[in-house]
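Below is one structure, written out as structure tokens; comments come after it.
Missing here: one protein chain of the complex. Every other protein chain is in place.
In this document, chain identifiers A and B correspond to the written order of the chains, with residue numbering beginning at 1 in each.
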Amino acid sequence: MAIDFGALGPEIALAVTALVVLAADLSLRGPAKQLVNPVAAAGTVVAIALTLRLWGDERSTFGGTFVIDSLALTFKLLFLGTLLAVLGISWRFFAEGRYFQGEYYFLIVTAFLGMVLMPSARDLLTLFVALETVSIPAFVMVGLRKRDLYSSEASLKFFLIGVLSVAIMLLGMSLVYGFTGTTSLTGIAEAIAATQTPGSETPLLLAAVLLIVVGFGFKVSAVPFHFWAPDTYAGAPMPVTAMLAVASKAAGFVGLTLVAFAAFAPLAGAWAPVLGVVALATMTVGNLGALQQRDVVRLLAYSSVAQAGYILLPFGVARGGTDALSLAVNQTAFRAVLLYLVAYAVMNIGAFAVVIGVARRSGLRATADYAGLGARSPLLGGAMTVFLLSLGGAPLTVGLWAKFAIVEALTVDVTAFGLVLAAGLVVNSVIAFFYYLRLIRGIWMEAPAEGAPVPQPGFNLSLVVVGLAALTVVLGVLPALVTDTTSVVTLALGR
Amino acid sequence: MGETIAFLVFAGIALGAAVAVVAMRNLVHAALMLVIHLLAVAGLYLGLESQFLAVIQVLVYAGAIVVLFLFVIMLLGVDRDDLLVAQGRRAVAGAVAVGLVLAGALTFAFVGPYTGEASVCGSDVAPTGTEQSCAGIAPVLDADDDAGVAFLGRRLFTRYTLAFELSAVLLTVATIGAVVLARRRDLSPEDEDLPTGEVTA
Partner (left out) sequence: MSRPLWVAGLTAGLTFLYFLLTTAILIWGERRVVARMQSRLGPNRVGPLGALQTLVDGLKMFFKEDVTPAMVKQPIFTVAPLVGVVAGLLSTAVIPIGGEVTLGGETFTLQVADLGVGVLWFLAMGSIHVYSVFLAGWASSSPYPLLGGVRSSAQMISYEIAQGLAVASVFIYAGSLRVSDIVAAQSGEGLLPGLPGWFAIPLLPAFAVFVVGMVAEAGRPPFDLAEAEGELVGGFHTEYSGLRFGMFMLAEFMAVVIQSAMVVTLFLGGPSGPTFGLPAPIAAVMPTVWFTLKTLLFIFLFILLRGALPRTRYDRLMALGWKLLIPVGLVWALATAALVLVREDGGLSTTARLGLAAGAVVVAVLGLATGRGGRDAATIGRAVSTAVRPTAPAATDEPDPAEVAR
């Protein structure tokens, strides 16, 4: 069996980068250690170039367990772009914070290696190992602030809950394997379609599917598996929080998309309503929680729980049939998820970048500290405003189009449940606007506290913040830039 | 017949030991029960004609992992009984209830579809009603009998090469992560002189 190494290009580039970073960390001393950051960034750029080279290809290798198609490549680009942004906001933070820099960059590159692999995985086993490659570095990275007990607590909580969710998911996967006799996603779908009649599925199989879904529920911090998220986000080093809130969550959604639409599509009648209800609960709990937060990181943590709820909504209307309408519903749902993930990555990393910029040298992260930020630092204040408006879904930002896509997906075929979900989205957006606007009002309308320091974000961070803010607005004005890409991404998983 | 008896014996031991792992109040005893459980599971693998898996189970789980568990337990000196206090009656009752529900659900899910003639691997009986036929083991049964080693090796180095290689990355990450978290000093002395101001332009 020949291996298609070309198709593996981005993964190989990232793996090599990780090892080079590790070796560089060994040989560099003192302040020179921070040079591993540009090394990692260079490797990421190479990986992006290799991904772009594959654009438009349809390849598969390793007996079909690894696939290159438009879906995989789009997500790879999303993850690699996120990695670049995270590296940008990490540089100063880790160089000035007395961390183990080399190890951090090694861990973050390997975590992204797992993420880049996930959208290409078409086999439960590969998917599982890739997911673990995302999780295990994250456990360590959360605990990197070793002198801080909160960081240790965050790491421990994250670890225990992550391991528990993995155990549950693995139980589900093994039951599915025992039931269908294959680990291939398409093979599972075929076996299920061949043996099950809609409406009277084997309970064991449904239980197994739900177990897997629960496992991913932990990963994307969906209610009722969200309780680790705020503590973990607040305790972790902030760039790691950004990574967890965006990339790790997106990886969870990729995995959920693959198993839901590729493997368990025939059973959608069973899991879609569950996910719909979970989505409603998730966004409501997230938004209500965010209302009460006085720490910006915790506020963004709850906000990201709510955002996960929005992204879960389209799963709620997925259909199990193979007629044209069902396929169209699933296709639109998937595209909405994809578009929202892209938008979410841009605006949420941006928000975290601003938080890091404000906290640099001063450590300020309470909502009260943001009073008068617009006056002290127009750049950070303005960017934060853009990001928050976009997270809320205001016009002229990419957030609006993302929410619009979700509503569209919910109403392709008008059903009562779809309308309930759409109504939930609208109500929650209003709640969310309340706390986003409260923060924005503080930034512009309140006077800064006596002796509040002027934030010094530094060059890299400013670059990332400006870039992401510009992207938020540009995509908000010209959504076609991204929807042109996402609309060609098809859910052609059944190969 | 002999196979059934072996299964019942090993399954009984495995179940009993598993309950004992949770119930024992002394951590070392619980870990030893875990060893017995793992050995019994290895016996179950033998019953499934997977010698390789059985031996690996003994070698890796019983022989290395639990020994390391015990190692940590003893070095940390947490093998005293008083450290394990049950979390009150309500928690115990809740745990027992959840366990019973789970056991009942699994029994319900398995006993119906997987106890008939049709669920025996390699049988010619067609499944009727809710019965399920054997799936998944067919390629293993077809493979030449080499204690499952050749079959496993071929699978691991063709279809699952990527997952296999990736798990190597995973182990490296876990090792480095453990070292980072366990290192007592946060930074080496020369890093302590790191200027807190602008480092580079």
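Basically, a residue touches a chain if its C-beta (ideal position, glycine included) is under 8 Å from a C-beta of that chain, and two chains touch if they have at least 3 such contacts.
Nothing here was measured: the structure is a model prediction, and the numbers come from that model.
Chemist: With touch as defined up top, name the shown chains that contact the chain not shown.
Modeler: B
Chemist: Just to verify: which one of B:23, B:59 or B:97 makes contact with the chain not shown?
Modeler: B:59
Chemist: Consider the whole complex, including the chain that is not shown, and state which of B:8, B:67 or B:103 touches that chain.
Modeler: Considering all chains, including the one not shown, the answer is B:67.
Chemist: Specify the residue from the set B:35, B:109, B:162 or B:180 that touches the hidden chain.
Modeler: B:35
Chemist: For the chain that got dropped from the picture, name the residues of chain B it touches.
Modeler: 28, 32, 35, 51-52, 54-56, 58-59, 62-64, 67-68, 70-71, 74-75, 79, 145-149
Throughout what follows, only the chains that are shown with their structure count from here on.
Chemist: Roughly how many whole angstrom separate the Cα centroids of chain A and chain B?
Modeler: 29
Chemist: Using the touch definition from the top, list the residues of chain B that touch chain A in their complex.
Modeler: The touching residues are 105, 108-110, 113, 130, 132, 135-138, 158-163, 166-167, 169-170, 172-174, 176-177, 179-181, 183, 186-187, 190-196, 199-200.
Chemist: Okay, in this complex, where on chain A does chain B touch?
Modeler: So the residues of chain A in touch with chain B come to 1, 3, 8, 15, 18, 22, 29-31, 33-34, 62-63, 65-66, 95-96, 98, 100, 103, 106-107, 110, 113-114, 117, 123, 125-126, 128-130, 132-133, 136-137, 139-140, 143-144, 146-147, 155, 177-182, 191, 195, 202-204, 207.
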